[in-house]
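Missing here: one protein chain of the complex. Every other protein chain is in place.
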Amino acid sequence: MNSFGQIFRVSIFGESHGECVGITIDGCPAGLSLSPEDLAADLERRKGGKHKGTTPRQEEDFPIFKSGVFNGKTTGFPITILFENKNIRSEDYTKQRSIPRPGHADWVAHQKFGGFEDYRGGGHFSARLTAGIVAAAGIAKKLMKGLNIHAEVIEIGGNKDLEKGLQNAIDAKDSVGGIVECRVNGLPAGLGEPWFNSVESVLAHIVFAIPAVRGIEFGTGFAAAKMFGSEHNDAIMEMDGRTKTNHAGGVVGGITNGNELVFRLAIKPTSSTPKEQKSLNWDTEQVEKFSIKGRHDLCVALRAPVIVEAVTALVLCDFMMLEQKIPRIIE
Amino acid sequence: MNSFGQIFRVSIFGESHGECVGITIDGCPAGLSLSPEDLAADLERRKGGKHKGTTPRQEEDFPIFKSGVFNGKTTGFPITILFENKNIRSEDYTKQRSIPRPGHADWVAHQKFGGFEDYRGGGHFSARLTAGIVAAAGIAKKLMKGLNIHAEVIEIGGNKDLEKGLQNAIDAKDSVGGIVECRVNGLPAGLGEPWFNSVESVLAHIVFAIPAVRGIEFGTGFAAAKMFGSEHNDAIMEMDGRTKTNHAGGVVGGITNGNELVFRLAIKPTSSTPKEQKSLNWDTEQVEKFSIKGRHDLCVALRAPVIVEAVTALVLCDFMMLEQKIPRIIE
Amino acid sequence: MNSFGQIFRVSIFGESHGECVGITIDGCPAGLSLSPEDLAADLERRKGGKHKGTTPRQEEDFPIFKSGVFNGKTTGFPITILFENKNIRSEDYTKQRSIPRPGHADWVAHQKFGGFEDYRGGGHFSARLTAGIVAAAGIAKKLMKGLNIHAEVIEIGGNKDLEKGLQNAIDAKDSVGGIVECRVNGLPAGLGEPWFNSVESVLAHIVFAIPAVRGIEFGTGFAAAKMFGSEHNDAIMEMDGRTKTNHAGGVVGGITNGNELVFRLAIKPTSSTPKEQKSLNWDTEQVEKFSIKGRHDLCVALRAPVIVEAVTALVLCDFMMLEQKIPRIIE
Partner (left out) sequence: MNSFGQIFRVSIFGESHGECVGITIDGCPAGLSLSPEDLAADLERRKGGKHKGTTPRQEEDFPIFKSGVFNGKTTGFPITILFENKNIRSEDYTKQRSIPRPGHADWVAHQKFGGFEDYRGGGHFSARLTAGIVAAAGIAKKLMKGLNIHAEVIEIGGNKDLEKGLQNAIDAKDSVGGIVECRVNGLPAGLGEPWFNSVESVLAHIVFAIPAVRGIEFGTGFAAAKMFGSEHNDAIMEMDGRTKTNHAGGVVGGITNGNELVFRLAIKPTSSTPKEQKSLNWDTEQVEKFSIKGRHDLCVALRAPVIVEAVTALVLCDFMMLEQKIPRIIE
């Protein structure tokens, strides 16, 4: 299913080289002032082509409100936002069709959808669909005043000096992975539940919806597995729940404890490496050498922070509404 | 919400020191032969007290079928399974009540539920509820013949020699974390979808429902963030999708590709360390020294594998039913 | 699926002649005082055998709280309530097994579940499962102070003189149908939405879950189809939305308008009539004469009002929680 959320619920649709990509947001309170300008800054961040190592494909990425906004305010009904696809070069993909690209969804899509999938530019698998997610998150962010969500790349190709990490890849004429860290401040205690509705569960769920994510850890994460309990435990120091350390990353028992929410993601290297590769040719049934053409990011991690912030905002907004911390009418 | 799954759906209930813990499984096909013996082996594995480093609390853990089974077979209607709580020593917890235990849900539960939560033995937060999950998974496993799900601890306290890792903790009189790895063989290609219903999303969701899990990674995981694309890409070698390497861990584009499914979890050290700690006393509003009493695992990671297998089985069974790979009547 | 509700969510399980029937309520706020006595009056009303025309089967119907209640108050976690089955005479049903009873689910259950269904006493289809629904509704009613939900039989066998309608059936040695009307006072305006979450949609959904219901109408209902618009329209007379007439039955555009909520249900005659009938014998594949044995209501409509009130309470409670009209902690 292409929907997510319980009260503040998003549904995505569209293909990379089809007419458009888009999103519908259901459950947004009425009365929130909303214009394309509110979404512009994050949509601009999401775009490629701005810095070294990102794809030169340039879409206008202008959010077209098709419903749910009236006189500049949300109506309480579904908000559908479209992004038209204009800057398309599908021929790159048609040529490539006989060899399912390693690391890409070509083979699984073909196997699962019987060849009926729109393979151009990754079709529905394309990261272009995150335009809708970033737009929806712009609304979520407006609903959560006082919350600060910040994600950034903290490592490229194992290198904390990001310039150097990227330069290594450029020198190697190869793509490269990275680590993204997200921190949220200003979050109330009491969001989430133990078990299936834990904050970690729901965040991890949506984070793995982002293409190229291969791992997530909260707080100290994998390093916690190497620690003793007396080191890892965060001593509570104040009546408001503030702890001395924050190994938990702000979530205990599935519930936010009012401390900074912290998690990190592993982003794999872009599958579309400029390097020559070997893989199976479907038509000849032979393993062949080939090279990938098209416009691609060298390091997709560089484009991930705004998307990570976006999915985080969607999840937190939904939790806030479940806890009645956002009213049904904004005035 | 305490339910999970779309077609094969489980709902958990109960408290550690209440009358019982239990689970209801909705959506199970009719006609599957089912008896308590089918669930016995995994329930036995789940129990503590068997090896060094696990809690000496011993419950009988006998699954009582309350509904949905007739003449030894499933009826197609909800199966409710109860585990009675007998071996309870709540006084340990009452004494502790004034100091919310670091790493435990005491503080967040109190904050969120206004003090009405059942705090005895962790109440609804207790890992004892995994008895129901393991039982439900026993049913899921019977529905998925030919599938092999295997999880094991591969590291304790940073040590791949598990005996040594555990001995370090015993020597330090401290609890310790660990890494659990899960591998699934025999899985068909084509389970899952891109975006919100990706195999990684749904697995990560349920895995973080397990208490003490702090991270998850698929395939090469966090190490992928340090790699070049040409290293990480798995070349497809056969028409059935088999790849030369398996850095993807069996999932590409959110969809299983028929290769081995591989993921690893970071398990934090047991919060109930035997070590003396400092934390806030709610009544005195002072930070005080204290020690935790009660029966606890030194390394909860040791008890995790059977639970990790269980949640994996639940998720895969649901995906299999969505793909019509399990019939509505088993004959 | 055997679950219903978005935030205040119930899940039913059990069989008529199995170990028990029961329900789990998820999403109930913490802090509500709750004891079996709170549920006793409605459970007593639900029982048969009290008046002419209802089954003499007598169950104790004592609600056993298995989870979610601590120190006499709800904890905010799932509340599971069991009703043990004690007064069972399954031999009546075993004898009957070769002829699927007309009006009953015997044939469809056998066809759908391949003969694995628990057929004794209707199994999971039995109205005995409404014990759980009535219990859950007792909780919902406590959460909605100031709301008055009242249902009653207003017609038996086409007769508004209920005694006479029932006597006709007794004289005819036959079962008989009836009409139940439900009225809710004190409901706030603003519950529900147009389209799929309309108050009528959700109420109708759950009302048809009650066995034997064959129709539902809101306000003037089917009679509205014979009217002119100028007759049917309810003129708004007051700023609080009160209307001169109430043909709408309190719901306009799917949303409550603050007037009395009114709907009526058609209940079919009990399928287990004492009259001799003809139907197919599965074993002989011949149409044969037969008579139904067992303890049955002559007019199930007589037992419906408390169940109709119950499902109404469940739906309204969920709508109230969606609109943030019930807090997460009751103090």
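Labels for the chains are A, B and C, by order of writing; each one numbers its residues from 1.
Simple rule for what comes next: contacts are C-beta pairs under 8 Å (C-beta built on N, C-alpha and C of every residue); 3 or more make two chains touch, one makes a residue touch a chain.
The structure presented is a predicted model; accordingly, all values stated were derived computationally and were not measured.
Visitor: In terms of residues, what is the contact footprint of the unshown chain on subunit B?
Guide: Answer for subunit B: residues 6-7, 322-324, 327-328 touch the chain left out.
Visitor: What residues on subunit C make contact with the chain left out of this view?
Guide: Given the touch definition above, subunit C has residues 1-4, 6, 12, 100, 102-105, 107-109, 111-112, 124-125, 129, 155, 157-158, 169, 172, 174-179, 189-190, 193-198, 200-202, 204-209, 211, 213-239, 241, 243, 247-249, 252-258, 266-273, 275, 277-280, 282, 285, 287, 301 touching the missing chain.
Visitor: For review purposes, identify every residue of subunit A that touches the missing chain, sorted by number.
Guide: 1-3, 9, 11-15, 18-22, 24, 26-27, 30-31, 65-68, 70-71, 73-80, 82, 112-114, 116-118, 123-124, 329, 331
Everything below uses one rule, namely that only the chains that are shown with their structure count from here on.
Visitor: By C-alpha centroids, what is the most central chain here?
Guide: Of the chains present, the most centrally placed is B.
Visitor: How many Å are there between the centre of subunit B and the centre of subunit C, using C-alpha atoms for each centre?
Guide: So the centre of subunit B lies 37 Å away from the centre of subunit C.
Visitor: Can you give the whole-Å distance between the Cα centres of subunit A and subunit B?
Guide: Result: the chain centres lie 26 Å from each other.
Visitor: Taking each chain's centre as its mean C-alpha position, how far apart are subunit A and subunit C in Å?
Guide: Centre separation, subunit A to subunit C: 45 Å.
Visitor: What parts of subunit A, by residue number, touch at least two of the other chains?
Guide: 6
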